[in-house]
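Structure provided below as C-alpha cells; questions to follow.
A single protein chain has been omitted from the complex, and every remaining protein chain is retained in its original position.
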Amino acid sequence: MLNYEKRDGTVYVRLDGELDHRRAGEIRAELDGLIADPSVKRLVFDLNGLEFMDSSGIGMMIGRYKLMKNRGGSVAVMPGGRRVERIMELSGLYEIIEKMA
Amino acid sequence: MLNYEKRDGTVYVRLDGELDHRRAGEIRAELDGLIADPSVKRLVFDLNGLEFMDSSGIGMMIGRYKLMKNRGGSVAVMPGGRRVERIMELSGLYEIIEKMA
Amino acid sequence: MKTVNEMRLDFRSRPENEALARMVISAFMMPVNPTLEQLGDVKTAVSEAVTNAIVHGYRDRKGLVRMRAWLQEDGELLIEVCDKGCGIENVAQARQPFFTTMEGSERSGMGFTVMESFMDSVDVVSQVDNGTIVRMRKRLTPALCLMRDA
Partner (left out) sequence: MKTVNEMRLDFRSRPENEALARMVISAFMMPVNPTLEQLGDVKTAVSEAVTNAIVHGYRDRKGLVRMRAWLQEDGELLIEVCDKGCGIENVAQARQPFFTTMEGSERSGMGFTVMESFMDSVDVVSQVDNGTIVRMRKRLTPALCLMRDA
C-alpha cells in the first residue's frame, strides 16, 4: 500500500509510517511496478510523513535513483524530520539526488 | 500524580493511563494521604479515562472501600470502558460499591 | 502445528516490567493485525500472570521472569509466563475466584479468574520452591496467511 500520485510523467510518493528493511522491500516491489511505465520521467519521494527510517531507506532510494538514471529520468526528495534528515546527510544522498525545498 | 478534586466532603478521583499493580501502589499511597482528612465522607472513582486495568485495580478499590466504610463513609464508581467494566463485573465489586450512571 | 513466529523475553522482577511485558506482547501480535479487543484481552491476561510472578513468585525479591510466545500457523497465540519463585502449594485452590494469600497487600484474588475470562485456555504448572509456569492460549482471527514464512 503505497500512497502515490502520478501526474505529467512524475510519480510522487508520500512515504509514511516506519521505513525499515521490511518496509523497504515492499515499497521497492510496488514502486518498480509503477515506474516500469516508460512515460514516468521523474520520481519524487516525500519523506515528511515518515515516523522512522533506518539505512534501509537509503538503500531503497539509491536503488530507485539508479533505475531512473539508467533511462535518463530523475529523482528528487522532499525532506523529512530531523533524524531522517540526519541519516540522509550522513549518507551523502543529497549529493546525487535533488533536495526540494 | 493523582488527578482529583475535593468538594463538600467528597474526593473525586479521575483515574487515567494504565492501572496495574505498580500504579495501584502509587495511587493508594497518594489517596490514603488525601482521605486521611476526617472531613472526607465520600470517595468517587471515575474510571472513564482508564486505558488499561487489571485485577490490581480491583484490590486497590476494595482496600479504599474498607477504609471509608470503617469510618462510616461511602465509595462510588463512575464506570469505564468495556474491558474495565468486564473486570468490575467479574469481581462483583458493584455488589458492594455504588455504580453511578 | 507449525510455529510462524516465536519470542522469549527475560526480565527482572521489577514492577515497571509489568508494562514492559504488556508492550512486548502487543508488539509481538502486531504483524497479524489483531483487533483492539484481542490486544486488550491478551495484555490484561499477561499483566495478571507477570504481576503474580513478581508479587507472589518472588515476593518482591530479585528474580527473573520469563515470557515466551508463539504464533501458530492456524492463528493461535500461545503464551507462557514462568518464574523460579516460591511456587503454589494448591493450584486448584489458588485458581478459585477471590482466593489470595496476600490479604494485606490488597490483592483481590481475581488474577487467575481474569486470565481465564480473557483467554481461551489457562494451564498452571507449579512446584513449591521451584516456580510456576502459566500457559495461555488464544485464537486470533483472521488467520496468519498475512505473514510470509521465513
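Chains: A, B and C, in written order; residue numbering restarts at 1 for each.
Simple rule for what comes next: a residue touches a chain if its C-beta (ideal position, glycine included) is under 8 Å from a C-beta of that chain, and two chains touch if they have at least 3 such contacts.
Keep in mind that this is a model prediction, so the values were computed, not measured.
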{"item": "Neighbouring displayed chains - absent chain, whole complex", "value": "A, C"}
{"item": "Touching residues on chain A - with respect to the absent chain", "value": "18, 20-22, 24-25, 28, 52, 54-56, 58-60, 62-63, 83, 86-87, 90-91"}
{"item": "Hidden partner chain, residues of chain C it touches", "value": "5-17, 19-20, 23-24, 26-28, 30-31, 60, 62, 147-148, 150"}
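The rule is short, and it goes like this: only the chains that are shown with their structure count from here on.
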{"item": "Computed distance of Cα centres, chain B from chain A, in Å", "value": "52"}
{"item": "Inter-centroid spacing, chain C versus chain B (mean Cα positions, whole Å)", "value": "26"}
{"item": "Whole-Å gap separating chain A and chain C, where each centre is the average of the chain's CA atoms", "value": "42"}
{"item": "Junction residues of chain B, two or more chains touched", "value": "none"}
